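Just one protein chain is left out here, and the rest sit where they should.
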Amino acid sequence: MAETKTIALTINGRDRKVAAPANATLLETLRELGYFEVKSGCEKGDCGACAVLVDGEAIDSCLALTWTVAGRAVTTVAGLSLGGAKHPLIEAFEKSGAVQCGYCTPGLIVAAQSMLKDTPEPDDDDIRLGLSGNLCRCTGYTKVFDAVRDAAAVLRGAESQA
Amino acid sequence: MTGAPQDWTRAPNVNLRQVGKPLVRTDVPGKAQGRTRFAGDHVMPNMLHAKVLRAPKASARLTRLDAAKARALEGVVCVLTAADLADRRAATDIPGQTGRKRLATDQQILVRERVRYHGEPLALIAAETLALAERAADLIEYDLEPLPGVFDPVEALKPGAPIVQGTDNVVATYKVRKGDLEAGFAEAERVVENTFRTQFVEHAFLEPEVGLAWVDENEVINIRVSTQVIEHFRAIADALGVAHNQVRILGSMVGGGFGGKEDVTVEIYLALLAQATGRPVRLAYTREDSFFGHGKRHPFVITHRTGVTQDGRITAVQITMTADAGAYVFLSPYVLLYAVVAGPGPYRIDNVHIDARAVATNNMYTSAFRGFGAAQACVAHEQQMDEIAKELGLDRLELRRRNFLRTGDEIATGYAIESAVWSDDCMTKAWAALGERAPEDGPVKIGRGVATYQQSYGRITWLHDTSEAWVGVEIDATVVVRSGVTDIGAGQVSALAQIAAELLGVSLGEVTVYNSDSATTPLAGTTTATRALYMTGNAVHLAAEALRGRLIGRAAEEFGVAPSEVDLAESRAFVIDAPDKSMALKDLVGICASEGIHRSELAMFRAPFTGEIDPETGQGRVHPDYAFGAHAVEVAVDTETGEVTVLKSVGAHDVGQAINPAAVAGQIEGGAAQGQGYALSEAMIYRDGELMTPSFSEYLIPTAMDMPRVQSIILESRSGLGPFGAKGIGEPALTPVAPAIANAVADAIGRRVFELPITPERIVMALREAEPRKGPR
Partner (left out) sequence: MYADFDLVIPETLDEALEALAGAVGGGNGGTQPLAGGTNMIVDLRARRVAPSRLVGLGRLDGLRGIRIADGRVRMGARTTMSDILRHPDLAGHAPSLVDQARVFGGQMVRNAATVAGNICSGSPAADAVPALLALDAEVTLASPSGTRVVPLSEFFLGYKRDARAPGELMTEIAWDIPPAHSSNRFYKLALRKGDAITVVGVAVALAAEDGKCGTARIALGAVAPIVKRATAAEAMLCGQALTPELIDAAARQAVDDVDPIDDIRASAEYRRHCVHALTRRLVTQAWERLT
């Protein structure tokens, strides 16, 4: 049996001590802790449903062993809106109709957030590139492109006011 | 532009306040914020984890199965094999609502002796942890003696072929004999014959099958599961040998279905394990399990022989279809029927002759998938139309125009269409929306294609389909809808809320829908067959309208006017011509409550009921109605490498009435992507029945990088049988996409690839052939 140890993680802004075996993936650990918004879709990095931010950068949580992210900040879609206001990406996904079955949505939003950090003013091809690791079977991505562009504009506005 | 209704003149609805608006669907905020609990997001104390052990061969005899070591592993609570299941069998027939006798499709739940497909379940395991369940699976010993298999439906029909089902592997046949074929061909000036092939396709919903089952204090087996069909509680109870009221299905928001969660998936395994252990059991398929664990889209081989006059009038068509049913029957007979009904396409053809059969093989079984046979039929008939146009030197759109069905015309099965047929309008608009043609660049050639379709909505009329819904108004004037409907991501629940809000004069936010629980919500029937809005929308409409009548009646009394003078809007009742005469809905409901006026209504909607079609001629009514529309695309083809880029993709569909235009556009966009994958990149490859593509790195659905922005054009004839004249869009959105792309590729390169998917390699090979390629005869 793999060794279990307790590691420190900051999850959605909250510092937590988490007991995890050596062979636990971050996906397994997060869902074990009740972060059910992190979805399992393929467990091999093909679909992006399990994407979370680690120190602001999106990764597939199914491909990260929990111990390897010790001490780092993990953010799920539910942690994006901390501080009360709904995150502009979430708002835009809702308003644009970019959500259908919704299973891929948390991963898409997380990946979009990570992509916008590098590319704050994306065109459609930037968005395609940023989201090519997130499979969606319902939307055909058209409204996802709309949502990410709308959110990017809102985020740039917030940035310039700050 | 051909303009508005061709043959349809019903006045549009007036004064819609909620319906027809692109509102944010009620289910969306929870999903976007990560609050929505899917079926896999529920756990229970003391819960066990289950695993299915699957056969690694496609055709074999199980000569030994020994689970002793697995059972002895500490933490393994239960291992079930066929030996533990006595005479238990499971039905695979379409879920009925009438108790009518099913087709003889019952199959083994676990392999007893004969393995018929790669991945057929051998054993079920329940353990304290998933890791233990996986270890236990490794410890189960078994011997499989290979048996000769048959992996091609044509081979399966030959004398001496291994028998997989029945006596001759034929699991269904249908035929159409309409008009006089010989006379039709005699009238023809040209005869065009081609054969088209399609592949096995996977639904690839993002949420793999998952469920959680427990036995409650009343001995009722509760199963919370991701399904399109909560009515499967009956089939599950039958398989377990318990009464129908001893199984409860609780749905959740479904993470994609597309027909792949239309059959029973994990339910029976969960129920058996929960029953055997007395503990809650969770079974979550891995992606690989999912690739093995549900039926695929049928591969078809379809030959069209079409007689046509020089000016492009089709005088006769003879069609043969062979579908690969795989190892078990499931919905093959119905898929085949849909293919037959849609066989000739949305064209008026007086002389039609169709022979179709579905044949068992040792490939994965095939069953429901968005488009349900009509999609495969469309792949053939729309490519054939382009080939005919080429043969005649006629414009492809013009050829279609000269043959389109009109309202009142009979389709292949002799049923005369009663609703609007706006095929021409849709096609013309979709084509125009392609705009300016992209320039060609060296080896990169540009091509365009269009396809039209005839797709049913609603179930087969001899299934006597019904749907029930309950609508009530709370004392604070908020509205509750109870409906068993499952929401598979298209906004099925939100549409019901929008209909109730419209009729009861409240906003969408004031409606709560409780859905998808066989114990507490009235049974709505399945979310399949593009029927949820049509059937359950109508049921909600009936219930809400009855309630509206009572509320308006009481308000009219209060206002001293006739009920026809009163309307409900913005949570108020008011006199239409004197809006200052009004009262809050809450006050009106309060009066009703104190006077004992019934504030709720349970309604049933019934589709048209018929008997079966004539087995010799295939004539008769099969479906309530049909939807019509078109998809057009522009592609770039690299003639050196065969790579295809879809540059523009436009769907134009007459949806009757869009309840939520944003949701309708979402269906069109999603259908465009799924159809594009069908055309270009998706194939479940089985070699001697063994699956070669059990993951998303081998089975390639379109990514964001593969998709153009899809343009949606929504036409509204208000001629459908659904609420407010709605038709349906779930399946129609997909059906014409693949043939439109096939036609565009052929347009670009001047050669046709007669088999899906149109891979780069097939394009290169088609271009290499010195002579223009003909379809295999």
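A and B are the chain letters, set down in written order, and residue numbers restart from 1 in every chain.
Just so we're on the same page, a residue touches a chain if its C-beta (ideal position, glycine included) is under 8 Å from a C-beta of that chain, and two chains touch if they have at least 3 such contacts.
Source: prediction; values computed, not measured.
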Shown chains touched by the chain that is not drawn here: A, B
Contact partner of the left-out chain, one of A:Leu9, A:Val38 or A:Cys62: A:Cys62
Option touching the unshown chain, where B:Leu157, B:Val170, B:Met604 or B:Val764 are the choices: B:Val764
Omitted-chain contact residue, chosen from B:Ala131, B:Val170, B:Val242 or B:Met583: B:Ala131
Selected residue (touches chain absent from view) among B:Glu193, B:Asp587 or B:Glu698: B:Glu698
Footprint left on chain A by the chain that the document does not show: 1-3, 22-25, 28, 43-46, 48, 51, 57-60, 62-65, 67-70, 111, 114-115, 118, 128-134
Touch residues of chain B, complete complex, unshown partner: 130-131, 134-135, 640-643, 645, 681, 685, 692-693, 697-698, 700, 702-706, 759-761, 764-765
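Definition applied: only the chains that are shown with their structure count from here on.
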Geometric centre distance via CA averages, chain B-chain A, whole Å: 30
Residues of chain B defined as touching chain A within the complex: 22, 24-25, 27-38, 40-41, 203-208, 253-258, 284, 286-287, 488-491, 662-663, 665-666, 668-674, 695-697, 701-705, 707, 709-710
Chain A - residues contacting chain B, complex: 36-37, 39-44, 46-47, 49, 76-78, 81, 86, 90, 93-95, 97, 99-106, 109, 124, 127-129, 131-145
